[in-house]
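The complex appears here without one of its protein chains, the remainder shown in place.
For chain A:
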Amino acid sequence: MFRLLFRTVYTARNSSVNVNESLSLLAKCDKANCTVPALRVSNGGGLRALSTNSVRLCEKKNESVTANQDEETKTDAEADPKETKTLVTQEADEDSKVIKMAEQSEEPLVSKADDGGSTTQQHQVDVTTEQDVVTPEKVETDAAMSGKESLLSLLGAMKVDVTSKRKPKIVKVKQSEFTPMSRPPAMESTISMFQQATAEASSQRRMSRAPVSLGLSASPTVFFSEKLDPELVAAASAAASTLPNSSQAESQLLKQLRQHEAVTEAQKKGDVTKDLGLIIADMKIGKHSNRQNARPSNQIRFDEDGQGYTHDRGITSELDSVRRNIRRNLFSGKRLNIFARKTDDGADSAVARPTLWDMDFAHQLSEVTNQMPRNGLEEMIQWTKEGKMWQYPINNEIGLEEEASVSFHEHIFLEKHLAEGFPQKGPVRHFMELVVGGLSKNPYLTVQQKKEHISWFRDYFHQKEEVLKEADVYLN
């Protein structure tokens, strides 16, 4: 009976703190490797009865039922609300069968594990089934099937969990798996009825109050007696004595119990999350590389250099506020609010002559950037900008822009410049006509140069006018 009692306590408690506990077990002892799946099993399927047990006990103690609501909800989550009482008994049988199946499916995994642990597990599962048979549990077959499925998925998840390091995130994930569906009020009556019934059966078992809540919140709380009940200790030792390697098993069990107590103490004092963090930190649990939000960076970094969990958390919490800011947008934060929006008066800067500073700044910019051409085209672009290459399309008047405004007739018909300052006829006139003819054929001089040329001769003949008149050749 003691054994049964202990197991009830043990499993009930485990169900309550399931995640935390299994985590701690994981970290603490090797045997936990096999303990955890079994606990999960009991959570997923068969333990329902046990948790109901604990619930019932606390009811008997007139403890607050509200705390247990979640637990109950979880327990009955898969139950069909339309289920009627008549179905119950036969279905309970079916249920137990199913759970046995589940148990069998689990067994290979258990048998792989350490001896002492595995036996405990099997015992525990046995207990679960017994309870199921004893208490008319109202679970439909299909519900149980889904229970089995969840169990299998849990087992599958367990393998991953065991091998990989873990982060508090996983806690949330796991618990969300346990998220109960909303329970129709009709269910409550049936549940309480069964609780009444089972309460009779276990009323003789003295037990410290263990109201249990497993909620959506990340902080499952356990209320437990301050000291370990001597009877409980005795029960533990009795349970351990049935196992091989009894002393070790007993010390482990007691250690476990004391740990619960410590957790309870801490959580009574409030600030649950912090304690949770503390416990987890103590357990040296690394970060879990969960896939869904995983960017490869995180994963790899942890794989490679195994950075501690605490370090990461410290940085994260420090940066969190800033990061959230940025998440929204780089620009959407508040501004300095110093300058007013610019009114259009950019004229002053445009007028200013480039100073030496501007030239130096431009020079700096061209220095720092890579100005080397990457291919022939780029090089030709550069040469064209420097004026080293012909502009395409080819234009043979390039570089003669100022001449473009001068019409051809000004180059060719230069006689009009002889109208003034030159004799109308005679040798000088004849000479000048030849000069003009020559100039009109010269492509290398500008019109201005041609005019200057002619005016030079005008001045010259003007100066020599006396001489010419004496020689009688200057006719005007």
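As a working rule, a contact is a pair of C-beta atoms (placed from the backbone, for glycine too) under 8 Å apart; a residue touches a chain by one contact, two chains touch by 3 or more; residues count from 1.
Here is the rule we use: contacts and distances are computed from a predicted model.
Visitor: According to its UniProt record, what is the protein name of the omitted chain, chosen from "Hemoglobin subunit beta", "Gamma-secretase subunit APH-1", "NADH dehydrogenase [ubiquinone] iron-sulfur protein 1, mitochondrial" or "Small ribosomal subunit protein mS39"?
Guide: From the listed options "Hemoglobin subunit beta", "Gamma-secretase subunit APH-1", "NADH dehydrogenase [ubiquinone] iron-sulfur protein 1, mitochondrial" or "Small ribosomal subunit protein mS39", the omitted chain resolves to "Small ribosomal subunit protein mS39".
Visitor: Who touches the missing chain here, A:L377, A:A404 or A:A419?
Guide: Of all options in A:L377, A:A404 or A:A419, contact with the hidden chain holds for A:L377.
Visitor: Across the whole complex, list the residues on chain A that are touched by the chain not included here.
Guide: Looking at chain A, the ones touching the missing chain are residues 295-298, 300-301, 305, 307, 312, 315-316, 319, 322-323, 325-327, 329-342, 355-357, 360, 363-365, 367-381, 384-388, 391-393, 398-400.
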